[in-house]
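A short worksheet on the structure shown next.
Left out: one protein chain. Kept in place: all the others.
Chain naming follows the written order as A, B and C, and within any one chain the residues start at number 1.
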Amino acid sequence: MIRKKMLIDEREKKYLIDKKLDRFGNDLGLVDLKEKKEGVVLKSHKGHEFYLVEPTIYDIVKKMKRTVTTLLPKDIGLIITYLGVREGETVVEAGTGSGALTIYLANAVGKTGKVITYEKRPEFAKVARKNLEIVGLVRKNQKIIGLDEEDEDENLEEEDGLYNVIQKIGDVTKGIEEKDVDAIVLDMPDPWNVVPHAKKALNKARGRIATYVPYIEQAKKTVEALKEHGFFDIHTYECLVREIEISEKGVRPSTRMVGHTGYITIARVKPEDEE
Amino acid sequence: MIRKKMLIDEREKKYLIDKKLDRFGNDLGLVDLKEKKEGVVLKSHKGHEFYLVEPTIYDIVKKMKRTVTTLLPKDIGLIITYLGVREGETVVEAGTGSGALTIYLANAVGKTGKVITYEKRPEFAKVARKNLEIVGLVRKNQKIIGLDEEDEDENLEEEDGLYNVIQKIGDVTKGIEEKDVDAIVLDMPDPWNVVPHAKKALNKARGRIATYVPYIEQAKKTVEALKEHGFFDIHTYECLVREIEISEKGVRPSTRMVGHTGYITIARVKPEDEE
Amino acid sequence: MIRKKMLIDEREKKYLIDKKLDRFGNDLGLVDLKEKKEGVVLKSHKGHEFYLVEPTIYDIVKKMKRTVTTLLPKDIGLIITYLGVREGETVVEAGTGSGALTIYLANAVGKTGKVITYEKRPEFAKVARKNLEIVGLVRKNQKIIGLDEEDEDENLEEEDGLYNVIQKIGDVTKGIEEKDVDAIVLDMPDPWNVVPHAKKALNKARGRIATYVPYIEQAKKTVEALKEHGFFDIHTYECLVREIEISEKGVRPSTRMVGHTGYITIARVKPEDEE
Partner (left out) sequence: MIRKKMLIDEREKKYLIDKKLDRFGNDLGLVDLKEKKEGVVLKSHKGHEFYLVEPTIYDIVKKMKRTVTTLLPKDIGLIITYLGVREGETVVEAGTGSGALTIYLANAVGKTGKVITYEKRPEFAKVARKNLEIVGLVRKNQKIIGLDEEDEDENLEEEDGLYNVIQKIGDVTKGIEEKDVDAIVLDMPDPWNVVPHAKKALNKARGRIATYVPYIEQAKKTVEALKEHGFFDIHTYECLVREIEISEKGVRPSTRMVGHTGYITIARVKPEDEE
């Protein structure tokens, strides 16, 4: 369930719009959306084609409201596949940010799993809640644990969603409340301050951690903290994606590319009790 | 549920072993596994430490039996995040190969979703079945549709698994039996021959396709077929992952890296019926 | 000898200016250049520092007038080192373009070597002449062979320069006039049409060729032509340069980078006469 629909115009520009929106216009003209279902071509009054489709979570993540720089799907993909996050797992995430990683993690652990996401800045958590509502991960006006204020009812109709995300206001450098967690994912500037708490929160047989930081010094401090606090199988990566342009003129990588986002460190809890 | 346990020795060498195995030995000595549960440290008779843990699906994919070169997790991560595969979706995959992509796709669509995976070579499908059994995606001796022979009972105990994968013997260049599919992922040498069938099989409102090929000419032919057969929002990527070595000596990327695996093309079905 | 001086302001913005210029101004103020020699700090009337230096050929290439996209120094460096261009060699180049590659090639072959550079568009050759004059590679008003018109005297004072470049108007797909050439470098859209002529022009004991093209299809056609026309030891490369930002905040690669410029193919003439 995604509470948005998407229009793509002839130039492949994308517009994420409210499901109830009846009319849309840009420089290619106005289109009438009344009673139109996703999966059809629409003509604007200027004669241009618009395609009405269902957005994917990739579309949502690319278009959603952001409070901070969010993890790119390339890095999210690496984190989830290298951690081996799977159906049924319990994952703790911090900080929530705009919720991009939360959306992918929630879908990775699925109906039988759970994502607990911490954010210390209430105003960010509230923006993230809106993003998570769009993709059916939190119920309408679901409480953000630790956030005092009441939220106004927005008359979201309850639909069939995953609803496996719990939002919390909290600073994980002070501690993680969960126990027996399968994986922890940290997108924050000082993950090394969370490492001792992560050690306690993770299941000893299968607990893994991933951290994402832009600077190499941060990656180094994280790796050192992981070694010191009983983690092993520690690896740090960077992921570069190049788009390849395939046209009648020929094939070539794009002239411009993203040269860097961040360093991803993956590690595993080291069992400690000898038997 | 994963039907294996994993030993990691002091040098971080990993051994995927049968859950029932009672004893393990390598050059660091013999370890007694009897009645040991994952999450403990074991000492070998030579005094070296071994860590008994639960393997992740990443560990399984890295260690499992292979019939062909399998997609690497870096490329699987990009395919799943860029396609936006999510809980509850129905995905068709071809060819099954060793099942690495199948494992990640099955976890992405989860308990309420389904992966139908085609493989035209029966002997490959049978190896893949063993790999999928290990991670609880097919039931013991689950029939591979289109495969005549009976399989012997292996006394696998039925455990709680995802069981959301259907294996088929079949050549998708001849057609795809499913309808209303959310996404199709093709890891095969001639995806362009599948494109017309993919168009018919995919849901018009949200159908997406991803293809993976090692040669640039294959990517080009695929893109041309996609354009010709009513796909749009077509993008081709390559994904490069560099490991960063962080040690007391300092930080530097590894000297050797994988320079190329394949080109990934992502596209969306173009709605055709005007309303 | 370089007929320009360079000012670098406090923000490290660079200005290539005429040697005779007495005064310079930008938003940081006016600086008096009268009788100032390179190697000093100057203060603008607003109190900002400007550094007066001699530009390098790298500075010239980055700042000079361009008629077309020119080869970047990263690619020029790879061409020269992989070809092994050295002091005393005779190199043929086409097309001249703005002269960036010519400048580096001329310095690589040095005082005892020679660069013959072909350009089929007279207006481009004339812009390149100005660029080559700046760095002392062609004499003032040196004739461009094949160009009819007379050039006006510009009162360039003759200084000590390398003067080892010969400019020609000509289309090398029709033939190369030189014989016994050590190396040929082609920066043009259809190098395969030059390959048979290159074969004849190159010295059989040490002749090498390099080509630079943006599209992979062009690289492929070039490699095929090279194989067909008696070249061997054929290799194609791409070169990616990432800038690393080192600041108080930490170390990280730049967010944006050039993702692609072109493919460089290097090959060697295959001796043919059996003895």
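Rule of thumb we're sticking to: a residue touches a chain if its C-beta (ideal position, glycine included) is under 8 Å from a C-beta of that chain, and two chains touch if they have at least 3 such contacts.
Since the structure is predicted, the reported quantities are computational estimates derived from the model, not experimental observations.
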Contacts of the hidden chain among displayed chains: B, C
Positions on chain C where the hidden chain makes contact: 8, 12, 36-43, 51-54, 56-60, 73-74, 76-88, 104, 106-108, 110-112, 162, 203-206, 208, 216, 219-220, 223, 232-233, 235-246, 251, 253, 263, 268, 270-275
Those residues of chain B which, in the complete complex, touch the missing chain: 214-218, 242-243, 249-261
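Please note the rule applied: only the chains that are shown with their structure count from here on.
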Chain A omitted: connectivity of the other chains: B | C
Interface ranked first by C-beta contact pairs: A-B
Rounded Å distance between chain A and chain B, as computed from the means of their C-alpha atoms: 22
Where chain C touches two or more other chains at once, by residue number: 216
